[in-house]
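With one protein chain held back, the other chains of the complex are shown just where they sit.
Take a look at chain A:
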Amino acid sequence: MKKKGFLLLMFAGFILLLAACTTSTGNEGDEGDDSDSEATEENDGSEEKVLYMNNGEEPRSLNPPVGFDSVSWNVLNNLMEGLTRLGQDDQPQPAIAEDWDISDDGKTYTFYLREDANWSNGDPVTAEDFAYAWRQLLDPETGSSAAFLGYFIEGGEAYNSGEGSPEDVAVEVVDDKTFEVTLTAPTGFFLHVLTNPAFFPVNKEVAEENPEWYAEADSFVANGPFKLESWTHDQEMIMAKNEEYWDRDTVNLDKVNWAMVNDVNTEYQMFESNELDVTEIPSDMADQLINGDNVVIEDQAGLYFYRFNVEEEPFQNEKIRKAFALAINQEDIVDYVTKNKEEAAKAFVSPGFTTPSGEDFRDVNGDLVNFDPEQAKQLLEEGMEAEGYDELPPVTLTYNTDEQHKAIAETMQNMFSENLGIDVELANTEWNVFLEDQKALNLQFSRSSFIFDYGDPVNFLESFTTDSSMNRTGWSHDEYDELIAQAKQETNEEERWQHMYEAEKLVAEEMPIFPIHYYNQVYIYKDNVKDIVRHPVGYLELKWADKE
């Protein structure tokens, strides 16, 4: 009996060993491939330029009309190109369209596509490819979160809401290389909107043959600076220079290798051990690293802010809202809490939006929310008196669970206690629950953020109109709604911006939300990496990037 048992034990051990062997032989095969490719890299290493980057995780979808997340779009922006592309100066430049006409009423755009604009399989990029992709973006069956970007196009919103037909979407294929689009209103920033990946074309012929063309590297057709060479899902992606790209001579890199490591600490360690050329800064190391030599800090248009629920006591009172806003010292938060060199926000629209006269929106409209504990205290008293409060109703500040948000919330709690003598309770919930509660106006006072989708202040400002699903404060103001409506329709640019200045001032006066900091993007680059472009609004550009 004992012998039998021992034999079986041996057998079990043997099985384990066998399993180990099979897995390791599997690996040896892999290793063989790897060492081959490494060898080739080393052989012609003098010529081949490979940039090693990390993109965190598997992109949600590389189908341009579907994506709508920065992981997908950072990749897609380099694989594809729309009618326009943001240049190194962050302004839209001719791309697949080499030229365009704009009608006198500013509503009709006629784009002339480049004769030499081709897909990576050699097909020409046609007007039909754009019409096909844009209709797919607006198709209610596609269910794209980016569809709202297409509402600038006449018939776009109706089709997306199931009230119109695809034919009613005002995109017209004049001929193979001429594409015409009519907008609902003259939209001065439309050329900027077009740089968004949601407006990239889709090779109609390929897509009709294989609806999932974007899911694998083999079937993926690109029309941008790079093409997709290989894609091991969840693991890595390799892009290679696209020889069919019209501006291929500008592209310096031969390959871009994307890792998918979803941990900033590891990313930084990979950078340290020369496995990556670019890294973010782990938040707990910001103190030590942010002042380093190769750290590049660039603006990212967007705002970290707090929403009041004006339907809940005590925030129905404007003065109490203002008191809370003015009791927060934004400078201290960026200096001592986030420590990431963000700019403290003294207003709502982030810097970087150029007015028709060439100034910065932010400089023109100035600081609107300045830390002032004295005034805050006084406003609180006035507000409480107006509402007949002897004691302020309890206030709960809610944020979605995250260390950084927690640190900011705790600092704010301190500031309220110090500057207003109010004890604010903190609560946190997981993101999905938080979002649902915020949308349903279940939260009294909650953390928020906004990142710009296109380069015009109205993108953010229109969030707070009465009907906007982004409002989430219960705040409704007729004058504000009117100002935004005009800011979206006005043909005279000067006046249009005037409406936006006024709208922003109105937000500061009524204070349904208040600002904490603008966003930035902080990366460390290796010495030999040059010209990676990151726009304040827009996505990563490797078209000009180089490695020496």
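As a working rule, contacts are C-beta pairs under 8 Å (C-beta built on N, C-alpha and C of every residue); 3 or more make two chains touch, one makes a residue touch a chain; residues count from 1.
Just so it is clear, contacts and distances are computed from a predicted model.
Enquirer: The chain dropped from view, which UniProt name applies: "Chemotaxis signal transduction protein", "Dihydroorotate dehydrogenase electron transfer subunit", "Dipeptide transport system permease protein" or "Roadblock/LC7 domain-containing protein"?
Expert: So, among "Chemotaxis signal transduction protein", "Dihydroorotate dehydrogenase electron transfer subunit", "Dipeptide transport system permease protein" or "Roadblock/LC7 domain-containing protein", the name matching the hidden chain's UniProt entry is "Dipeptide transport system permease protein".
Enquirer: So which of A:Met53, A:Val66 or A:Met384 would be touching the chain we can't see?
Expert: Of the listed residues, the one touching the omitted chain is A:Val66.
Enquirer: Just to verify: which one of A:Asp175, A:Glu209, A:Glu243 or A:Asp263 makes contact with the chain not shown?
Expert: Here the residue in touch with the unshown chain is A:Asp263.
Enquirer: Among A:Asp104, A:Glu141 or A:Asp527, which one touches the chain that has been omitted from the display?
Expert: Considering the complete complex, A:Glu141 is the one touching the chain left out.
Enquirer: In the complete complex, which positions of chain A touch the hidden chain?
Expert: Against the missing chain, chain A presents residues 1-2, 4-6, 8-9, 12, 16-17, 19-20, 23-24, 26-28, 30-31, 34, 58, 60-61, 63, 66, 140-141, 143-145, 147-148, 160-163, 212, 214-215, 232-236, 259-263, 265-266, 269-270, 272-275, 430-433, 435-437, 439, 469-470.
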